[in-house]
Each structure stands twice: as C-alpha cells, then as structure tokens.
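With one protein chain removed, the remaining protein chains of the complex are shown where they sit.
== chain A ==
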Amino acid sequence: MSPSSPSKISSNFGNNGGEGGGGGGGGIVDGSDQLEPPHVLAVDDSVIERKLIERLLKSSEYKVTTAENGLRALEYLGLLEDAKENTLTNNDLKVSLVITDYCMPGMTGYELLKKIKESSNFREIPVVVMSSEKNPSRVEKCLEEGALEFMFKPLQLSDVKRLRCHMMKFDEPCNERLCVG
C-alpha cells in the first residue's frame, strides 16, 4: 500500500527521532518509503506465554510491548485512575492492537478490555482476548464489550498473521481509506 501523496504523509507526522524503550515511534515514512511496523501491546501473566507471544508477533514483523498484568498495561497507556491527567493519547504511543489473556490475577482481560473501551483516548484500539478455555459465555461477553476477536491458546503463527487485518492504522487519516488489511 503506497501513499498517494508524499507531501500529505510528511505533514501528518512529527519526527520523533529515536524510539523510546516501550513507546512507539510515529508512522514515519523514511527514505525507502517503509512504514513503521504495527505496534502490539501483549498482556499475559505467564512469563512463558509472554515470551511465546512476543516471538510470534515479532516473527510477523510487529513491534511488541509486553505487560505482565492489566495494571501494567493501563499504566503503559496512562490510564491508571490515580494519574493526575491523562495526557497520553494513542497518537503518542501508536498502539495498533492490544492482545490480552483472559485469566489473569487481579484484573482479568475482560476488565482490561472494558477500561480500554471506556477511555476516550484509547477506545478505538482493537482488542483481542485470548484464553486456553473454550467458554462460550466468556467469548460472548468479551465480544459484546467490544473485543474484535477471541482467540484460543496456544496461539499459532497463522492466528498472529491474521491479526494484521485488525490493526489500527496510523499511516493516513481514517476518513481517507477503508482499513483493508
């Protein structure tokens, strides 16, 4: 997908220089006309699952940030309740998708999903929920709350490749084009 007009693209982005550790870079078009890879926030309380999902996502050429629980994920997004001011928007972080485990101690993936969908700055981010249990009412409840998809663990490479069509795009204003993946 090549941009229609180079000048339009460059006016959409500030140049953020280098990327921070966990923060996203902008959808910067560099000299070779390559767009930044989609940035996925992956949330799972299991260190093994985090390693696996990180590798799966990176091998599909996504940029990955992992969080070990819902609170850390919200902290990353600047959505914790005691934050003085929610100054972060998704234009800063450029999270294209959140993928979260359902069963986590403390805040479940469902609760995290709700918090994201309640946030004016982040509610547009696609959220995928994963679980090792095939529980129909759990699936329904997540989809009703706005999860784009419910995936079963362990995730396969094909599942992860499929995520691309859900990714939120930052390369051009959304009123210009349909997200065709």
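Observations, loosely collected:
We take it that a residue touches a chain if its C-beta (ideal position, glycine included) is under 8 Å from a C-beta of that chain, and two chains touch if they have at least 3 such contacts; residues count from 1.
Here, contacts and distances are computed from a predicted model.
With the options "MADS-box domain-containing protein", "non-specific serine/threonine protein kinase", "CKLF like MARVEL transmembrane domain containing 4" or "Histidine-containing phosphotransfer protein" in hand, the undepicted chain maps to the protein name "Histidine-containing phosphotransfer protein" (source: UniProt). Of the candidate positions A:63, A:115, A:138 or A:153, contact with the unshown chain belongs to A:153. For chain A, the residues in touch with the chain missing from this view are 46-49, 51-52, 55-56, 59, 103, 105, 132, 153-154, 156-157.
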